[in-house]
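Supplied in C-alpha cells, the structure appears directly below.
With one protein chain held back, the other chains of the complex are shown just where they sit.
What follows is chain A.
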Amino acid sequence: MPDVQALVNEFLFKLKNGEILKIEGSHATARQTAILLRSVISQQRIPHTHQAAALIDAVKAVGEQLVAANPVELAVGNIVRRVLHIIREEDLSLTTVAMAGLNVSPVSDDEGETDQDDHPVLSAAAVAAASRNTLRPPSLQTLLEDLPDSTAIPHTSSSGGDSDGKSKSADKSTRSRKLKHDVIEALNELIGDIDTCHEQIAEQAVEHIHQNEVILTLGSSRTVLEFLCAAKEKKRSFRVFIAEGAPRYQGHLLAKELVARGLQTTLITDSAVFAMISRVNMVIVGAHAVMANGGVIAPVGLNMVALAAQRHAVPFVVLAGSHKLCPLYPHNPEVLLNELRSPSELLDFGEFSDCMDFGSGTGSPLLHVVNPTFDYVPPKLVSLFITDTGGHNPSYVYRLIADYYSNDDLVLQRKPAPTN
C-alpha cells in the first residue's frame, strides 16, 4: 500500500503542475490514470464481505484526489468513473453467475457471441453485458437487436448482490479473488482500448474523407493527424487547410507532420477561417472533452470555426476517443471548463513591462491579458462525433455515456456537493 500511495502522490504532483498535459495531452493522462488505478486495485486488500464496495471506496478515494489535483483535465475523472463502473459490472456479473448457479435457468444461454458453454468460467464481459441488459432500462441497441430480457433477476444494485451472496459462504474466497482478477482483466481491456483508440478512429477515415475533398482543421490533435494519414494511406487524395491555432500555434506542428507524410497542406491564420470555409468540404477537429449533452470542449477558436461551418453548411466532425466522453454537463458547477494560461503566450513581457508598472497611477493593473485554453462548442453546431465505436450524433452521446458510466459515480467529489 505505501508504494501505491507514493505512486499516487507522484501522479498527483504531475497532474497539478500540468506536466502531463503540456507534454502528452489527455490521451496519455487517461492511460496513466487507468494504469495507476489498476495498481491501486491490485494492491487493495479485499475483505470477505462487500468486496465490491471496498474496491469502489478505494478507487473513489484516489479518484477524488486525482480529480481535485487538476479539475480541468476531465479525462482523469472519466477514467475514474469508468473504473468504478467496471467494478460494479464485474461484481454484478459474478452475482449473476452465482444466481445462475442457484437458479435453474442459466442466463448465458441466450448469449450468442460467447462460444463457451454455460460454465462458471464465463467471459466476464459477456455476462456483464447480459446483466447490463437486465438491469438497465433497455438501450437503443438492445431494443433494435431484440435480445430477450431475462426477467428472473431481481437485483437493482450491486449491494443487493452482496447481501444475497452472503448465503453462499463456501464460494466466498474464490469469489473475492475472482472479482479482483476480473476487474483487473477488464481494466487491461480498457487500457488496451485507450491505446488503440487512435487506430480505431482512423480506420473509419475512408468512410468520411472522399476524393479531392478539402478538409479544414484547427490546431493540432493526434487523433486528427492519424485520421488524415489513414485516409491518405488508402490512396485518397485530398487537401488539408490548417488554421494555426493561436496563441500556441500547434497548427504549425501539424502542418509539418502532414507535409512529412506527403499531404497537400495549406496553413492559414485563425481569422481567415471564415474566408476559406466556403471552399471546405468538411471540418475535422479534435476535442478536449465531449460533454453529456453533446457539447464539446475544444481548443480555443473552434466555436468560431463551428459557426462558420454552420453558416456555409459544412459538416463539422469531432473526433474523440471514448476516454474523452464525460458524463457531466457543461453547466455543472463542478466542471472547470477553462484554463487560463500565461499571458506571455500572447505578448512579450519585456515589451509590455511599462504597461504593468503598478508603482504609478492607481496601482491597479490597467492591462489585463486573458488567455483561455478552451472553447465550448454547443451540440447544435456539431454534425457528427467519431469515436472508437463509430460515428454518432450529438443527441446520441448521452446513450454512449450510459454504456460507459453508472449513475452512482457521477459525483466524485463529495466535498463541494452540499447534499452529501
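In this text, contacts are C-beta pairs under 8 Å (C-beta built on N, C-alpha and C of every residue); 3 or more make two chains touch, one makes a residue touch a chain; residues count from 1.
Here is the rule we use: contacts and distances are computed from a predicted model.
Between the listed names "ER membrane protein complex subunit 10", "Translation initiation factor eIF2B subunit epsilon", "N(6)-L-threonylcarbamoyladenine synthase" or "AP complex subunit sigma", the UniProt record for the complex's undisplayed chain reads "Translation initiation factor eIF2B subunit epsilon". When the missing chain is restored to the complex, the residue among A:Ala246, A:Met304, A:Val369 or A:Val411 that touches it is A:Val369.
Checked against the full complex, the candidates A:Pro343, A:Pro378 or A:Gly391 give a single residue touching the omitted chain, namely A:Pro343.
Of the listed positions A:Ala6, A:Ala61 or A:Ala275, the one in contact with the omitted chain in the full complex is A:Ala6. Listed here are the chain A residues that touch the chain not shown: 6, 9-10, 13, 16-19, 68, 336, 340-345, 348-351, 353-354, 356-365, 368-369, 371, 415-416.
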